[in-house]
Structures are given as structure tokens and as C-alpha cells.
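Here's a structure for you.
With one protein chain held back, the other chains of the complex are shown just where they sit.
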Amino acid sequence: MNRKTRKFCFLLVISLVILVLFSLFAILTAKMKKNQGPPTLRIGVAMYSQEDTFIRSLVQNFEQMAQQRESQEGIRININLVDGKSSQLIQNEQIEHLITLDYDILCVNIVDRTAASTLIDQARQAEIPIIFFNRQPVMEDLMRWEYAYYVGAPAEQSGSLQGQIALDLWNDQRERIDINGDGVLQYVILEGEPGHQDTLIRTEKCIQLVTDAGVRAEKLISDTANWNREQAAAKMTSWWQEFGSQIEVVFANNDDMALGVLDVMQQLQVEPPYPVIIGVDATSEALEAVANGTMSGTVLNDGVGIAQTMLELSLSLYYQQDPAQKFTIENQSIWLPYRPITQKEIEQFLTQQENAAS
Amino acid sequence: MKRKLSNFMQLGIVAALGISVLLSIFIQEVSFPTVSENRMEISVIFREWNSSTWGEIRLGMEKAASDYQAELRFLTPQEANSPSEQQHLIEQEIKNGANGLVVIPAAEQVLQLFSDNKITVPSVTIESHSDEQIPCFTPDSEKVGQLLAQAAAEDFTNQATALLINPLPDNTGIQERLESVQKYLIEDHFSILSATSDNWTELLPQSDFVILPETTSAVWLLSFLEEEQLAIPLYTVGYSQEIINGLENESIRAAVIWNGYGEGYLAVQQIASKLLKTPPPESQPAVILVRKEDMYEPENQKILFPIGH
Partner (left out) sequence: MLFKKILRRVRQLLPPYHGLGIRIMISISFTAVTVTGMFLLCGMLILRFSNATRILQRDTSLRMIEQVNQQMDSYLRNIMQLSDTIYYRVLKESDFSEEIPYEALELLYEENRSKLVSISVFEENGSLVTAAPIYSLKEDVSPGQQEWFVQAMEQIENHHFSTPYVQNLFSYGGEHRWVISMSRYVELNYHGETKRGVLLIDMSFSELGQICRNADLPGGGYFYITDRQGEIIYHPDQQLIYAGISQNNQVKNIPDTDGIHQVKVDGIPYQAVVKTVGYTGWKLVSLIPLKNLANDVDQYRWFGITLLLFIVFSLTFVNMHLSEYISGPLSRLNQAVNELGAGKETVEFREEGCIEVRQLTHSIETMVSTLRHLMDDIIQQEQNKRRLEMDVLQAQINPHFLYNTLDSVIWLTESERYEDATRMVSALGKLFRISLSRGKVIIPLKDELEHARHYLTIQQIRYKDRYEHQISAEPDTENLYTLKLIIQPILENAIYHGLAVMDEDGLITVHAWRDDKNLYIDIQDNGAGMTQETVDQLLDESKPFRKSKGSGIGVRNIHQRIQLAFGTEYGLEFFSEPDEGTLVRARLPILDEQAASAYQKEGGQS
């Protein structure tokens, strides 16, 4: 009896040992498969919209840099781009999907900056660091988790820098700008998509800075043109018919609309100097216009810098280093401020770009 | 003795059962892997990156990748159309364990890798055919050439002089298209001038129309022509936004179009189905010749304009 029991126990033990061996074997083979080749850093990048040329070029830069870093670091960096199509709903689904695919880092160009908290919670649950870029989430949301970061500029800066450009010009070249000489800055604003956060922020901030500096300003009219050059041109045509040279400053929420204004000026064969036209984004066409003086200024969003910082931050999170050693982090954010570009800065800027390219 | 035997038999039965339990666990372990294992990694190596030229292809690839749970790596040589860099990228990707390769070869040199049997993973080329049994998703060069020549023949009498520009002399895909164009134009008795990116400006004034079957250079040529305010009819290929705009403002007389989204989808689907051992797709992207007049024909719309979801 006892011998028998012992035999059975022995058998049981053997079974357990075999079980353990089998599972070890299974895990090992799986590991072997996985460990083929260098380690892989997998980054999921969610764009708010692929239509946005700035974001597109930012991400393109990011991919190029990652490809270069791959060989430097001896790792593989897999990037999965998803396009949120300007819908937070779609973006949420995409991020959920990226999380189920177990990406190492999430980079999110959030559609609706107020929706960050759910994304952060999801990422936190999956313990995947999440980096917001270019579109700034609400600060309180960012502070929810230590592995949620923002890389980019303060959102309101783009507007206030536009205001700064106008203010500088007002102070330096009063006669050129204050055409009617009444000491009041008459302006029009071409707004982007209604309800779009950049539209709201830029529209508000560009003039706030001017008035805060004690300059009297008068808004002749403003309207939305959906970031669109042709719509802007259509709007400007009717405004020009209405106000003509009363318009001293044109604030455009982006460069495309600013260029639409330029198109109108050229089409109507308005004699230069044109009113002061200020855009945002520093697209190549706008830079050209700034260089030849038809546009007074634009605001540069440092896409290359954002891409660079995002990549470095991802790498240090991947290596589990403290990103604070590499970057100055303030409120979970790494600031890459906007830069104003006017005729004064343009040459310097272009040479810089050329240097960077070569 | 008999007792002993039956004891052994019992032990045998219990052991067999125990082992079968473990085996079934093991089989589950092996045949139902979690998401992170068993992911296909397919490397896509462009010859240059230009989102308007290649964006649609890439979207198609991404769609296929998400349909087949593959992960894509998009790689581009730092210097556009650099064959040596591309070779290096391909070798590196294979070494690093890519499961599949999609290559848009910059030059014959890269194709050489395929014929040298250096490519050990399922692969697909786009634009340029390799001689080997590597599937290639690209419109038939012969057909492209024929359509372009045919379009030119419709617009011009055979006294006209055609300028054939080859921006990438090493690129076999482009070369084949040009050869085909040339063949058909000769059939139609056109005078032909051949140029490369070095000497085409000199030959431009002598020609009545230009044929350039490569999208990126065609886009560049378009902006050059616009800047110089030259109105030389251009015949080209591709589905990028600029080409469409060119067609619309008639700076491009006619273009051979196929669906880049489909092309990219098929390429990745081909590799994925090879890796998953399912039957590969058999279709090729449809090729059409489009002019401004028929751009908006319902069937042409479908191929020409991506239907963004």
C-alpha cells in the first residue's frame, strides 16, 4: 500500500516536472523567435489628421530621424502611423488598438485637447508611456501620470507671437501701418475651422497681446475660412470691396489663408505695400512671401525640433532613463516654443535651414 | 507476476493520460500565440520618399498590414534613389529578421540582389521587375508605354518631335516604360529626342511634347515649366495630387493612372499570404489613360481619387 502510494506520488511529481519543462520549452521557443535580430522599439504615432501638412512633415521627419537612429543605437524602431481623420472617436479607437498591439511608446497628436484624460488613463493601465505632441492637452490631465508628456509649444504662443509681430511693426513703422493715421489699429481676422482649438486660441491671443500693450485696436470684421486658401480669398475679396485700404492688418490663423489674402491682392492688382499680413505655420510658400516682403510675418512651429525631441524622449523612456537628464521638463512638458519669422529673421532662418539640410 | 504487470499497465495509463494533458496544454501554447508573438514584420524600402507620390501606396500597405496583422517598417535611403544605400538597407533588414520585403528598387543594382538569391524572405517589388520569380506589382510597362504613345498620337501628327526624358537612367522600371513609349512612337513615325536629367533643358525647345513616365520628376518638371512659363504638353504617369492638378489645368495632357492604394495593398497582401500560406492575390492594379475630359468619368474617378474614409 505505502509503496503503491509512493509510486503514484512519484508519478505525480514526474508529471509536474514534465509540465514545467514543457512550458519552459514553449516559452523559450517563443522567446527565441522573438529575440531574433536586435531589440525593437515600437512606437505608435497617432496623428490628428493626415491632411495637415505640418503634421505630415513633422511625422515624416520623425520617421527619417528614427531610421537614422536605428543604425546608431543598434536597435530597430518600428513606427506605426495612424490617422485620426479629425475625429476623437476614431483616434480613441486607434489608440485602444495600438495599446492592444502592445506598442512600447505612444505618440499622440490629439484631436481634441480636452479628451486627453481618457487616453492617459488607458495608457496608464497598459503602462505604456504616452507622449502628446504639437497639440497641447490640458495641464491637469498631463499631471495625472508621470509617464504622460507633452512635446511642443504652448498653444497660445502662436497667437501671441502673431500679435507680437504686429506690435513690433506698429511700434517701428507706425506710418507704414497706420495708413489712415488715426492711431488705431484696424484689423481683420481670417479664422480657421469654427470650433477648432487653434482657431479659438489664435484668434483670441493675437489681438490680446496688442491691446495689452496699450495699442488701440479696432476689428473691422472677422470670419471663418476653414484654413482654406480659396475660401479666404473669397472672404477677403468681399472685405476688400467693403473696407479697402482701411484694413491695416490681416491676421490669418494659418499661412494658407494668409496666402489667399495675397492672392486677392495680386488678383485685384493692389499696389504694394499691402496691408500687414501675418500667418502661422511658416510653410515654404509663406516663407517665400515673407522673404519678398509681400507678407509681413509668420510664426514657425518647430516641427523638426518636436520630432527630434519626441524621438529622444521615446528612446530615453525605452531605455528607462530619466528624461529629466536630457531635457528640461516643466509640468510634464518639454517646450519647443514657436518662433516669429519676419523679414528681419528670414535670412538667418533660411541659412539655418540650409545648414541643417546639408 | 500478473499483479506486477497490471500495476505497470495502470502506471502506463496514468502516465499516458498525464502526458496527454500536458501535450494538449503545450499544443494550445504553440498554436494560439499571444499578439506580441507571431507578428509579421514586413520592411518596405522606398527608393525615395515623397508623400504625394508614395502616400497612397503607403496607405494601401498600411490597410493590408492591419488586415493581416502585420507590422510595417518604412525605410527610405537618405539620398534619394541611392542604390547602394538601398542595398545596404535590404541586407540590414534581412539580417535583422524582417519577415518580408517590399522594395521599390532604385536601380538594376538592387534588383541584382534578387537574382543573386541574397533575399531569403518573401519579397515583392514595385515599379521595377526583377527577372526572377519575384512578384511585382506595377502596371505593365509595355501597356503604359503604349497608352502614353497612343495619347500623344491622338494629340499630334507624326511630324511632331517627342522628348523622352529619363530622370533615373538606372531605374529599370522607368527605362522599360520609356522603351515601350519609344517603340510605339517609332511605329507612329514620330521624331524622338531622348534626354536624361542632365541635358533635357537643352532639348526642350526643340520638342513639341514631353513624355516623362516617373511621377516625382514629372511634378518637379511641372513646377519648372510653370515657373519658366513654358507651355509644353506633358505626358506622364502617376496619381499624385500634383499630377491631378496638372491634368485639371491641362499642363499635363494625359496621364497613365493606376490605383496606388491598391498597388500597395496587393504588395503587402502578397507577402502576408505567402507568410500565412494562403493563396496569394492574383489581381493587378487596373491601368487607365486619363485626360482632363474624362477625369470625372465614374469608373475613372474610382481609380483616380482615393475615397478617404
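Labels for the chains are A and B, by order of writing; each one numbers its residues from 1.
To be clear about the criterion, a contact is a pair of C-beta atoms (placed from the backbone, for glycine too) under 8 Å apart; a residue touches a chain by one contact, two chains touch by 3 or more.
This structure is a prediction, so every number in the text was calculated from the model and none was measured.
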item	value
Per the touch definition above, residue among B:I244, B:A272 or B:L289 touching the missing chain	B:I244
Per the touch definition above, residue among B:I27, B:I186 or B:L276 touching the missing chain	B:I27
Residues belonging to chain A that touch the chain removed from view	1, 4-5, 8, 12, 85, 87, 89, 194, 224, 226, 228-231, 234-235, 256
Contacts of chain B with the absent chain, listed as residue ranges	6, 10, 13-14, 17-18, 20-21, 24-25, 27-28, 31-32, 60, 63, 241, 244-245, 248, 259, 261-262, 265-266, 281, 283, 285-286, 295-296, 298, 301-309
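Everything below uses one rule, namely that only the chains that are shown with their structure count from here on.
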item	value
Chain A residues touching chain B - in the complex, by the definition given at the top	4, 7-8, 11, 14-15, 18-19, 22-23, 25-26, 29-30, 33-34, 36-38, 42, 56, 60, 63-64, 67-68, 71, 76, 78-81, 85, 100-102
Complex contact set, residues of chain B against chain A	7, 11, 14-15, 18-19, 21-23, 25-26, 29-30, 33, 35-38, 41, 49, 51, 62, 71-76, 78, 92, 95-97, 308-309
